[in-house]
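The block underneath contains the structure these notes are about, expressed in C-alpha cells.
Removed from the display is one protein chain of the complex; every other protein chain stays in position.
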Amino acid sequence: MNITLRVWRQKGRGDEGRMVTYKVEDVSQDMSFLEMLDVLNEKLTLAGEDPVAFDHDCREGICGACGVVINGVAHGPETTTTCQLHMRSFKDGDVIDVEPWRAKAFPVIKDLVVDRGAFDRIIQAGGYISAPTGTAPDAHANPIPKADADRAFDAATCIGCGACVAACPNASGMLFTAAKVTHLGMLPQGQPERAARVVKMVNQHDEEDFGGCTNIGECAAVCPKGIPLDTISQLNKDLLGALASGKL
Amino acid sequence: MTELYIEGDPIRDEKAPEGPIEQRWDKRRFSAKLVNPANRRKLSVIIVGTGLAGASAAATLGEAGYQVSSFCYQDSPRRAHSIAAQGGINAAKNYRNDGDSIYRLFYDTVKGGDFRSRESNVYRLAQVSVEIIDQCVAQGVPFAREYGGLLDNRSFGGVQVSRTFYARGQTGQQLLIGAYQALERQVAAGTVKMHTRHEMLELIVVDGRARGIIARDMVTGEIETHFADAVVLASGGYGNVFFLSTNAMGCNVTATWRAHRKGALFANPCFTQIHPTCIPVSGDYQSKLTLMSESLRNDGRIWVPKKAGDQRDPRQIPEDERDYYLERIYPSFGNLVPRDIASRAAKNVCDEGRGVGPGGLGVYLDFADAIKRMGRPAVEAKYGNLFDMYQRITGENPYEVPMRIYPAVHYTMGGLWVDYDLQSTIPGLFVTGEANFSDHGANRLGASALMQGLADGYFVLPNTINDYLASGPFEKLDENTPEAKEAAESVRARINKLLSIDGNRTVDSFHRELGHIMWEYCGMERTEEGLRKAIERIRELRDEFWQNVKVVGTNDELNQSLEKAGRVADFFELAELMCIDALHRRESCGGHFRAESQTEDGEALRHDDEFAYVAAWEFTGTGEQPVLHKENLEYEYVEMKQRSYK
C-alpha cells in the first residue's frame, strides 16, 4: 500500500520544527510502524537527506524506548507500543501524522526523539527499596499474599515509555509515578520507606514541570502495559496518608 | 588453515584457586586484597553498560563507596537489553525439595555447556545463584508467587528440577528494574554518575593498564575522554552481527571489540546460540526477530508437509501428508529436544524445500491437537499472552491456523577472555555479563544468562575488583596524556572517514548482507568450505563498505546512521574472527555444529582430546592473522560425556 506521512522534523533542541510530508510506497501490511519508518529512512539516506530520527531499541514492546504520537494518539490506534503497531492497522492511501511526545518535561532532542530523563530523576528521588547488596534475608522470609503480589506486579509492568505524559491533556506524569509507588508500596519490603517515597517522588514529579493530574484518564487508555488508573488513586491515598500521619 | 591464524602460547587462568571446588570462591575472596572504606572514595571505576551485569555492579560498587561512572547508549539505563528476557532465572534454592543443590546446578550447567566452560567458575555461579534471588526479592522484584505467598518455580529447558524463578513472561524486565532502581538510588546519593546516550568508542590503555574510555555524546556528538582507575565492560552480546536476531537494534560489539583491538583476548567468538522458536521473517524490510517462549514446545507439535513446495493451507493438508519430523527422528524427546537440535532439524527440512510461509523459511507449530485434548480455554490460560503476541506481529490467529516458527540467533557465549576475577588480559579491564566469554561454555542453558549477569555484577566483581584497586589510585591523567589524545584522535578520524565516504549504499544494506553471509555460513551448521567462502565475502564486503557506504549528516548532532555505521564497521572485523574460530574448531559442540563432525545419527560430535580448550584470540590488525592462545580445560568433578537425546 501507499502511505503519506506528515512527520515532525526538528534539527536540534532549540530549533524550530515543522511538519514535513513524505510519500512511502510499497508498504507491506506486515511491516511494523518502525519498519515503515526504516523504509522511509533508507530512501531519504540514498537521496542524501537527513533520515528521521526516532528512539527505539528492543522492537518487541518491552524496553519502552519507542513512542510517537500517531494521528493524535500516543502509540497510535492500537493499545500497544509503536514498535508493535503494524501497518495492517492502516489503509492504502492513508495520511498519517507523526509527532514526538509533547511536554515541557520531555524536550525534543531531534525530530521524534525526546529527552525523558525526568522519569529517571523521579525514580532517583525515591523509586526504590533501599536494599544494599548482601544485606538481604532469605527470599522466603516474607511471604506475600498473592493479591498484593499481583497488584504490585500489575503496576511493575510499566516500561517508562512516557505515552501517559504524551496523552495527558495536562502533560502529567502521574500514571508513571503512581505505577512505581503502587509497585513498591504493595510489598512488605517497601513499607519502611513508603511514606517518604511517595512524598519525594511527587515533589520530584512537580519539580520536573509535569502538569498536575486532574483524573482525565487518557493516560491509562493509551498505556501499552495497561497500568490501571487506580494506581493514581493509590498514590493520592499514600500521599495524603503520609501528610496526615506526620511520620516520615 | 594456518594461513588464517597463528598459534601462540597457551594461557592460564592465574587467579583460579585450587583445592576442593566448594571452597575455591571463599579462598579467593580471602586471598584478595581489600580496600579500606575511606580509600574507596579516591578510587574511580568506569562501567560501560547498564544491563543486569552493569547496573548491578554500578549499584554495588557505588554502595561500597567507589566513584562510579556508568554509561549506556540508550536514553535511560532501564532500557538495556536485559529487559527483553522472558523466561526466568535459575537458582539452586531447592525450594521444591526436588533434589536440587548447588552441585546439581553446577553439574547441569557444565554438561549443558558441552564441557567447554571452567568448572571453578560454574561452581561459583551456582553458589552465588542463591544470594541473587534473596537480593532481588529484597529490592522488590515481583517474582511469581503461589497462594501461600511463597515464590513459585518452574522447570526449564530439559532440566529435571524446578529451579527457575520467573516474573510472568518478563523476568528480565523485573530483574533489570530492580537493578536500575538500586543504580538510581546511588545516582541520587552521588556515588554513581550516569551518562546516558553515550557510546563507548575506544578504550584508553596507559602503561599497560586500562585507564579510561573515549565516549561520544550521542546528542551533541562531542568526543569525551573519561578516566578511571579501572574499567568494566558490561556491554552485552554481539548477536546483531547476524543482522536479524532476537537482540535489540542497538546491541553491538563495539565496546568489547575496541578493547580487543587494544590487547584484550576474545574467546570462543563462534559460540552462538540459536533459539528454535522465533517468529519467522516475513519480508526484506524485517528489522529484528521476536522470540517466543520455548514453553510452547510442551504442547505444540512441530511439522512440515511431506511434499516439497506444498502450498496448501495447512488445515487442508491431511495427517498422512504431514511430517512431524522431531517426533519421527527423536521419538523419546520428540518436540522437546534441546535448542540446537530443534533448530538444526528445522533448517534441514527447510533446506529440503519443505519449509512453509514466505520464503519457505518456517515450520508449523500446531496447537490443533492440544486444543482438542485440553480445550481452548486451557490452552488460552497457558499460552494466551504468547498467542496474542504472535497474532499482533503476524496478523494470523494461532488458535485457528498453526503458528509458523523458525530459529533465530539469540545469545552469544563468546566474548572477551577473563580470568577467575573477571579481569581481561589488559590489567584493570574487567568484563561482566554476556560481554565476557562467560560460564556457559559452548551452549547456554535457558535461564542461565540472567543468573550469570547478576552473579557477576552483584557478587563476583565487587569482591574481585578490590584486589586490583587496592594497588591504586593510579597516576592522575588528563586529556593531554598521549595515549588518551591518540585514542580520541583515532575516534575522530574514524568518524570523519565514515562521514566523508559518501558512497551509494546505506549502512543497513551492508549490515543486512553481512548478516546473510553469517547466517548462511556461520549459523546453525558450519562447514569448512562455507566458512572459507564466508571469510572471503566478508573481506570483500568490508572493503566495499569502506568505499561505498553513505552516512548522511554531521557528527555534531544526534546521528543515528553514524552510530550504526560505527557498529557495523566493527561487526565486519568480528565476523571474520568468528568464521576463523569456527573454522579452526573442527568439532561440533554445543551451539557450534560442524557438518564434518557428526555422529551417524547426525548429532554433534565433540573431540575432547583435541578441542577441550578455550580459544582466546589476539588481535594483530584488521585482516591480519590473529594469534590463537589456548586455555586448557580440565574436568575433575564432572565426567565428559557425549550428549544423546534419542
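To keep things simple, chains are lettered A and B as they appear, and every chain counts its residues starting from 1.
Here, contacts are C-beta pairs under 8 Å (C-beta built on N, C-alpha and C of every residue); 3 or more make two chains touch, one makes a residue touch a chain.
Here is the rule we go by: contacts and distances are computed from a predicted model.
For the omitted chain of this complex, the UniProt record lists the protein as "Succinate dehydrogenase subunit C", which is one of "Hydrogenase expression protein HypE", "Energy-coupling factor transporter transmembrane protein EcfT", "Sulfate transport system permease protein CysT" or "Succinate dehydrogenase subunit C". Taking every chain of the complex into account, the chain not shown here touches A.
Of the candidate positions A:27, A:53, A:69 or A:136, contact with the hidden chain is made by A:69. Only one residue in the set A:28, A:89, A:142 or A:170 touches the chain that does not appear here, and it is A:170. Of the candidate positions A:64, A:117, A:162 or A:211, contact with the unshown chain belongs to A:211. Those residues of chain A that touch the chain absent from the view are 8, 19, 69, 71-73, 97, 99, 102-105, 108, 167, 169-172, 174, 196, 199-200, 202-203, 205-206, 209-218, 220-222, 228-230, 232-243, 248.
By definition in this document, only the chains that are shown with their structure count from here on.
Taking each chain's centre as the average of its CA atoms, chain A and chain B sit 27 Å apart. Per the touch definition, chain A reaches chain B in the complex via residues 11-12, 28-32, 34-36, 38-39, 42, 44-46, 48-51, 53, 55-60, 62-65, 78, 80, 84, 86, 88, 109-110, 113, 115-117, 119-120, 123-125, 127-140, 142-146, 149, 152-153, 156-157, 159-160, 183-184, 187, 189-190.
Listing the residues of chain B that touch chain A in their complex gives 56, 59-60, 63, 74-79, 81, 83-84, 93, 95, 131, 133-140, 142-143, 145-151, 167-168, 170, 173-174, 177, 180-182, 184-185, 187-188, 194, 196, 219, 248-250, 282-283, 285-288, 290-291, 392-395, 458-459, 462, 504, 506, 508-509, 550, 552-553, 557-558, 560-561.
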